[in-house]
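Every protein chain except one is present and positioned as in the full complex.
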Amino acid sequence: MLRINNLSVSYGPVAALRGIDLTVEAGETVALVGSNGAGKSTTLKAISGLVPPSGGTIEFLGETLNGLKPEAIVERGIVHVPEGRRIFPRLSVEQNLEVGAYSARAAMRRRRIREEVYALFPRLRERRQQMGGSLSGGEQQMLAFGRAMMAQPTLLLLDEPSLGLAPIIVEEVIRAIAHFRAEGVTILLVEQNAELALTLSARGYVLETGQVVLTDESQTLITHPKVWASYLGEKELEDT
Amino acid sequence: MAKLNRKLRSLLLAGLLASGAATAALADTVKIGVFGPMTGDAAAMGQSEKEAVDLAVKEKNAAGGLLGKQIEIIYADDAGKPEEAVNSAKRLISKDEVLMMIGSISSPASLAASQVARQMEVPQIVVAGTAQKITTAGNKWVFRSPVPDTKLVADLVDFIHEKFPNYKKFAFLYVNDDFGRGGFEAFKKAGAKYGYEIVAEERYARGDLDFTAQLNRIKASGADAMIEWSRYTEGALVAKQFAQIGLTLPRFASDGVATPKFIELGGNAVDGVMFTTHFSPATVADIPAAKSFIDKYKAAYGRTPDAYAAEAYDAITIAMLGIEKAGKADRAAVRDALAKVEFGSTRGAFKFDEKGDPLLVTHVVKIDAGKETNARNIPVQN
Amino acid sequence: MKMPPALPRLIALLILVAVPLVEHNAYWLHVFSLALIAAILALGMQLLLGMAGLLSLGQGAFYGIGAYVAGALAANYGVPFLLTLLAGGLAAAAASLLLVPIVRLKGTSLAVATLGFSIIVHLVILNEEWLTGGSLGLMDIPKPTLFGVSVADDDVFYWVCLVILVLVFVAMDRISKSRFGRALSAICQDEEAARASGIRLAWSKSKCFLVAAFTAGVAGGLFAYHSRYLSPSDFTFNESIEIMIMAVIGGLGSLSGAVVGAFVVVLMPEVLRSSGELRMILFGLAVILLMAAGNLGIVGLASLAAAKLFGLFSSARAWVSKPREAN
Amino acid sequence: MIYDQFLQTLLGGLAIGCIYSLIALGISMIVRATDILHFAQGEVMMVGAMTGFSSGVWAGNAPLLALIGGTFGGGLMAVAVELGVYRPLRARRVPLINVVIATIGVSIVLQNVARLVWGSEPLAYPALFETRGLVISGFTVSPQLATIVVLSVLIMAALAVFFRYSRAGIAMQAAAQDPDAARLMGISVERATVNTFAVSGMMAGAAGVLLGSLFFASFNMGFITGIKAFVAAVLGGLGSVPGAMVGGLLFGVIETFSAMFISTSYKDAVGMVVLILILLVAPMGLFGRAGRQV
């Protein structure tokens, strides 16, 4: 479904991605793990068109996405939930959801989906007239998910959905992801919380300094020392 | 490098122009410089100035021009600012080498330029600056077409005293610039003669839109009448707001409102305003030059000329008469000739006094049902 | 292998010195003198905006204060020329202390607050007749004399302005290369990092305002003698906006850019006079087009063009990436 | 008597303030969406007044048509300068200050083009409303001022509804608050920016017609009014819609009341002093937030 070939991205003089290959098949949930600055978020941004690739290709359902604007990529059903939730702080909950269904492909069924969102997150219905910025972190995350639901994705790009959230909220996150999976949505998940990411996914890629260093079944990765090493230091591991 | 090239080029160009101008003096045109606010807030007055000058010059040129040559008018825009008026005057004199200058509209611009005229010894006729200072600074190169505000105000005060002997307490509203300030100071001085008391002194800034605060204070001041020194734009707004807050005082105004535009903008709110002027369609009955000027102007531009146009028309006429009288394109000779010009202007018989100010009969016009009427004939109000 | 950066400056200076020798036309000398005065103003603005990144719309007010103080001292008390210039500068600098409370404002807030200051100063000039002559203006400013010799002739006055401009230019150049200049640049580029290096923001910014105000005050003093008649309508907030345009148009942060910008803003409307009715439209369009030059400004573009034109070694690239080099 | 004066002054201040608000709203919206300080907003207002005048006269002194013509004239002009000037400049990635100065260039050009097109004489609007004072239970009320206040409030209410309920309005806000996140929702930020200019120009155009009908239309009516509206926007908190509304009203009322009770000579200074004091206490203005700033 999604095929990434030798993708490179640079921010000015800094190379964030140095030629990564990655594939996601329809209906799969794939995790991208790695420490800070490994290039996970950049990968997602390149797919959704927020940053231009400096090399390589991104193909979605056989079509090359390179050079398309983000709004055109959304129309193809790729929905990116960015890190830090990025809900619109001075729009109400309901308006935020409305924006989620802005693309033409999502606009038709927006009323029905909104009811689904409210059914999944009753808290949002309670607060639908409140400004997004006045919600708690957990509620904002719910809103970000609700907004993504409104967009009715075929491929969902999730960036650090559990970041900075209390464990009880993380469960809500898991519930939301489960909902998407049950709907048959393909998911590419970026998480620093490797165990969570690998539990939720079937396959995973481990990124280090802009390169894929390892890819395997999640069950395998979850116990693989290299994953551990990418967080707490490789050299130290050797003498443990 | 490109910068240097450009500078060099402009220098060369300037040099060429200067040398070209030197020969132009001997050439086949008589150059007169005309400057005024062609852009900026007072652009409408500059427009009147330009139209009137164009009209007079076209006619003269068609009749064979001056000294056997065609007249060439060179316009310069001072945007109503003194700094730019100085630039304009210097440019007209030293770059375009005009024989003499006409301009500007506002007093500060005229004053600033007159220092250049004096320094470079070029005759200048001010079109509309009424500040007394312009001609009292001992500058023999400057003349002016309008009468100074002191004279205008003194005539107005005499008129009020004659027709409205009961009015003793006045409210004075003026635009806070040279024009309004000059009018106010003149009124204080002239009114002292009759023991007039100023019970409210109110000012506003050029471009202001809301005058209710000032008018309300005037309303509360117990004045017998209101004197207003405004130009027609603000004057029309004052008149409207005057009506809106329910003021009914008799109103006297300056020649700043002596234009058909005042009535057009003010509508029926300006009815009853009496203003001093030297030029009004209402008072031209005995002035043949005015009648023909109005007809020609209407034919050319489709509108009735205002006082600025008349002043400019007279200024250019004086200039042409002076040059003709001097008989040669010599600035000093022209200056001396100008001082002696006497003719029938659009504002009546015209001659300069020793300071270079015109001696003209001041009219008072009353707006009645949207028409300017001569107020000389109104009965004394007791 | 680079062209020594001083060379273009030297050539420019020689040309500026030679102007009155080549050009005797009073009008052009008058306008060129005005451009030199404007250049002094623009240099002060460059210190504020180009170096310290402070968007101040108060420079026109200091210009007016300097002009009126110098003009009034000369007209009413016969104070000698250079002393009145100094007094104008000092008065403006003293007035800049009024801005100390607002230096901590940033961006738009600072711009609008200083704009407000400009408006207030204009109103004081307009309304305090006893002090400034009010709307009728301040007249009778004597011709300038230096050590008993008149310097009122167009060419001599031009050279006087040029000398003062050169002094201000050298002063600004020295400031930009000093500890204080570095502190201002640091503040401009990153306030947090500047603080982390021990730079006191309010103190440095206040000093910057003070120096810029002094410069504008001196320029105002020169203007008083140049025009010899001061009117409030020459010192509206428009003046402040024009000064800002000068500093940006030539190349933000570049001292030569400020001088070139001042020449462009003063001379262009004069050159465009021949276009009659279209004059201000063309000027406005030119301003818009020049803004497309980005932070290079005219000077940056010119040096780029020069570098390309003469294929000057390999320096072209360095000129592009470092417009500051070109000043 | 004194109450009467007070009410009249208040009404006058509110009417002027409403006009400032309408212009300030546009300025604030543009800052929010693009960071540009739009110094030409007053000129957009002027263009609205002029096109309103022309369409009103063309349609035989029809007030409603004047309002519509002015609104669309302002909107089109704002879109034209965005597409013709600001967007190309932004595309060249010039520093923000350059774009801001370009807005001053635009203001110069618009003013002088309007002078050539509509002449330098002020144009008197046909009397849209009754101009004589009405005496209501002892108070003199100007129907004209009252109409302006009512119309302005209606326009602002329409804007609020637009922002609250319409997809385009919500998208514009989203694009202004977080352009990247908005792109991820499928919003074209470029189009949202054009819409922002259109709406802000329409507000200014409507303000122009109201101002023109209250006073008159002239090529130079925009600059000072625009600057005052700018100050009002900063006073309220640049980038905040309620801030622009409150700032405009406040500035209008301060202006008239300081003329009434302090000094007509220094009435503009009073507004500026209030502005500076407010900025000292709240550097971002009354309703300002830290965040996207120049």
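Each chain carries a letter (A, B, C and D) given by its place in the written order, and its residues are counted from 1.
Here, contacts are C-beta pairs under 8 Å (C-beta built on N, C-alpha and C of every residue); 3 or more make two chains touch, one makes a residue touch a chain.
We take it that contacts and distances are computed from a predicted model.
Choosing from "Hydrogenase expression/formation protein HypC", "Amino acid/amide ABC transporter ATP-binding protein 1 (HAAT family)", "Pyruvate synthase subunit PorD" or "Monovalent cation/H+ antiporter subunit A", the protein name stored in UniProt for the chain missing from the display reads "Amino acid/amide ABC transporter ATP-binding protein 1 (HAAT family)". The missing chain, though absent from the view, touches A, C when the full complex is examined.
Touch with the chain omitted from the figure is made, among A:72, A:131 or A:170, by A:170. Contact with the omitted chain, checked across A:9, A:24 or A:194, is made by A:194.
Take chain C: the residues that touch the chain left off the picture are 171, 174-175, 177-183, 185-186, 189-190, 192-201, 207, 211, 253, 321-322, 324.
Where chain A meets the omitted chain, the residues involved are 12-14, 35-37, 136-137, 160, 162-164, 166-167, 170-171, 174-175, 177-179, 181-182, 192-196, 199-200, 209, 228, 231-236, 240.
The rule is short, and it goes like this: only the chains that are shown with their structure count from here on.
Connectivity without chain D: the remaining chains split into A | B, C (groups of touching chains, all others kept in their positions).
Ranked by how close its C-alpha mean sits to the mean of all protein C-alpha atoms, the top chain is D. Once the centre of each chain is set as its mean CA position, chain A and chain C turn out to be 53 Å apart. The mean-CA centres of chain B and chain C are about 35 angstrom from one another, to the nearest whole unit.
Taking each chain's centre as the mean of its C-alpha atoms, chain A lies 74 Å from chain B. Shared interface positions of chain B, i.e. residues touching 2 or more other chains, are given as 39, 176, 205.
Residue positions of chain C touching 2 or more other chains: 126-127, 277, 280. Touching chain pairs in this entry, ordered by label, are A-D, B-C, B-D, C-D. Across the complex, chain D is touched by residues 39-41, 43-44, 46-47, 176, 202-205, 207, 209-210, 212-214, 216-217, 219-220, 233, 236-237, 240, 243-246, 261, 264-265, 267, 269 of chain B. The touching residues of chain A, counted against chain D in their complex, run 48-50, 69-71, 74-75, 79-82, 86-91, 95, 98-100, 102-104, 106-107, 147, 151. Of all residues in chain D, only 164, 167, 170-171, 173-174, 177-178, 180-188 touch chain A in the complex they form.
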